[in-house]
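This is the structure I want to talk about, given as structure tokens.
The other protein chains are all here in position, but one chain of the complex has been omitted.
And then chain A:
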Amino acid sequence: MLSTTLAGLRAHLPRLVASCLAVVLAVAFVVATLVLNETTRTTVLTAAGAQYVGADAVVTSDDGSSLLDELAVLTALDGVRAVAPEWQTSVQAVAPGRTGAQYLVVGAVADDPALRWQRLADGALPDRPGEVAVSERVGADVGDVLRVTATAADGTETSTAVTVTGVVDLGGDPEAGLYGRAWATPAQAQAWGAVDPTELRIAGRPGTDPQVLADAVATALPGSGLTVRTGTAQAEHRAGSMLGNATALAAVLLVFGTVAVLVAGLVIANTFAVLLAQRTRELALLRCVGATARQVRRGVLVEAALTGLAASVVGVAAGIGLAGAVSALAGGVESPVPLSGLSVPLTAVLAGLAVGTLTTLLAAAAPARAATRVAPLAAMRPLDPAPLRSRPGVVRLVLGLLLLLPGAALLAVGVAVASVFVALPGGVASFLGVVLLAQRALPPVVRAAGGLVARLGGVPARLAAGNATRNPRRTAATATALLIGVTLTTAMVVGTASTRATATAGLAAQYPADVVVEGLSGELPPSLLGRLGDLGGVATGTALTVAQPTGPDGQPWTVYGIDPATAVPTLRSTAETPLPQPGQALLPRWLADSWSVADGDPVPLTLDGRALSLRAGIVDDDAPLLLTTGDLAALAPGAAVGQLWLRLDDSDADVQAAVVDTVTDTVGSVVPDAQVTGVVSLRQQMDEVLDVLLLVVTGLLGVAVVIALIGVGNTLALSVVERRQENGLLRAVGLTRGQLRGLLAWEAVVVSGVAAVLGVVLGGVYGVTGTASVLGMAGEVVVDVPWLQVAAIVVVATVAGLLASVLPARRAARIPPVAALAAG
């Protein structure tokens, strides 16, 4: 029987190519998803936690106290090769050609190569005092000389001229655009005031397991007030604090992977069912010449296993290649998260092989069982145009409802409690339910759509409408495959758009002002706001006054005064920046607790004999003590301007960055030591990260569409085989070749159009609920449905179905009209 199977494989090679292609694409889809997931994860980790991924263990101080003592302990610890303390300080620096000083955060370059994480865009890392490497944000080139002013703890300033030896590419670090960074030798960093390291990065001896090392370090440092993590854990920790929630990111990717496997399985199953149905007569002939039912079934399964395995191998290679292509593509568009390199986890390769082979086998099981039921006499009969009797759909219906209803409920709960771990199983279960029920629900919808089309498109359309529901089970299977692809795509597009909207809103809430100007000495000239407001690209601004009145505890406190009238149009969001009412003092909770003040209680403030009692408004911990300018002026009539908040005109990030530079120069020429912070680049980078994500999804969408295309094409090809006589008859009685092609095109459009529209609706629901459950933990979720893209998905899916009809239609058009006359 094996020889028959192999001979069959050889004989049906052309037909198997189509089936293999579906398996290859599906496996490639899975593998590419897994590889890209891993690559994205690695890249995000690398970008956000660059300095930690190379370290085996990291010790951080919880309260900012010095870790100098621990440094000595760790250097002596067994298994430790090198320890790099984070010598961090800040300086003011003036770059050539710029008048304003900029705030630079200085770090040290590790002595040990393994702990040197800085990726150089140009030049080299410094190796002696007087040299620095800088981030791209600084705007200096290799060879430039920076004038650096460091302020010691006692207030004395020292000025040094240092040479730039290298420019460091910070990749997708979300904070890269906030301020400039510089790296010097440990000695130079210490000379600038970095004396108390709060973080130690540790490299173990070769072959050391990071977790073992981290445990050893934790044991060696029994004291409290510090945290020991492995380098990867620390990177994840920082990526988590950067991106909101590292587990949320993993959850998004998990959802994507799960759905991808699901899609792949169903598409392979469908394709194989169609291919076996095409061979009913051949299998019947085998039975005629004496093959037992078991032999036929085994033959089919062996064929499926061989096909599945061969196609899976190709698919794995194709998937890795695809991921590489997407990665290269993402790299080509200067994405801030360069999907540089490719992380191919072994699990992805194994999962690809397993998914491809097992799914093909499982998919073949049902048709193989059906094949054993083929009566040997079927070989003698002409192809039976009657559809295979669908087994009682009651089991399917009950199972579908059992999955859908609790699944949907679980999904709703997941959204309500903002837990992706509740929503994910709910989503998967409900979607499986939808897929099962689709078999039952789709044919009536297709019939209705066919009725609509029949009224519009003439005789071929009317015939197509009838044909589309001739074999409801097969039509449902075809439409389901496309439905899944479209649902997945729409869910991702809607999910990405909503994530973007949510992230943008979150960013606006976290950094409500585009540019913040702050005088280090605490005072800015009152005229500065006017000068900055006149600059091109600056939309509006508000000045915050500052004074140091005495609080109820008898201590002086820095209090800001804000003018809500000018602040509201300046701020992009007041969600996390509450503004005070006249007569109200907004104070952080910790301060309210230390003053024993409750919300609404009077807060007495005094300054130079003037006293003012305000109502307390308690806000989040990070906020400063805030009054209205009017109230602060009553307390401190001559209060100086302490901060300026600016809003820039909406435009490209490049333009806005240039405006920030102009603002920096203008401020620097008036107040040399003032600090200018712009969050424009931060917002832009978040956008670009999401663009890359969307690009990856679009790459996968391409694959999904191609798979669906094969599915639709396969089904139509089968129809052409089955309706050979019928199409011949139509040609004989006067259907032109063009009309026959039109007939198949209409059939494809009806089926794929229905699948596309329903898929978009479903995908929208899953996209919104998915985003809500994933991002709900991080705060308010903003739902955004990109209608244009959603419409494009419908068009693409329908056109894909139309394209899929081209090849079968050509085959059908070649059928000579004589075919109708050939009996049987």
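The criterion applied here is as follows: a residue touches a chain if its C-beta (ideal position, glycine included) is under 8 Å from a C-beta of that chain, and two chains touch if they have at least 3 such contacts; residues count from 1.
Following the convention adopted for this analysis, contacts and distances are computed from a predicted model.
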> Absent chain per UniProt: "Tat (Twin-arginine translocation) pathway signal sequence", "Cytochrome d ubiquinol oxidase subunit II", "Putative ABC transport system ATP-binding protein" or "Transcriptional regulator, IclR family"?
Replying inline: "Putative ABC transport system ATP-binding protein"
>> For a quick check of understanding: of A:643, A:677 or A:725, which residue touches the chain that isn't displayed?
In response: A:725
> Looking at the whole complex, which of A:466, A:583 or A:637 touches the chain that is not displayed?
Replying inline: A:466
> Which one touches the absent chain: A:143, A:225, A:556 or A:816?
Replying inline: A:816
>> Can you tell me which of A:289, A:394, A:733 or A:788 touches the chain that was removed from the display?
In response: A:733
> At which residues does chain A meet the chain that is not included here?
Replying inline: 385, 459, 463, 466-467, 470, 725-726, 729-739, 816-818, 820-821, 823-824
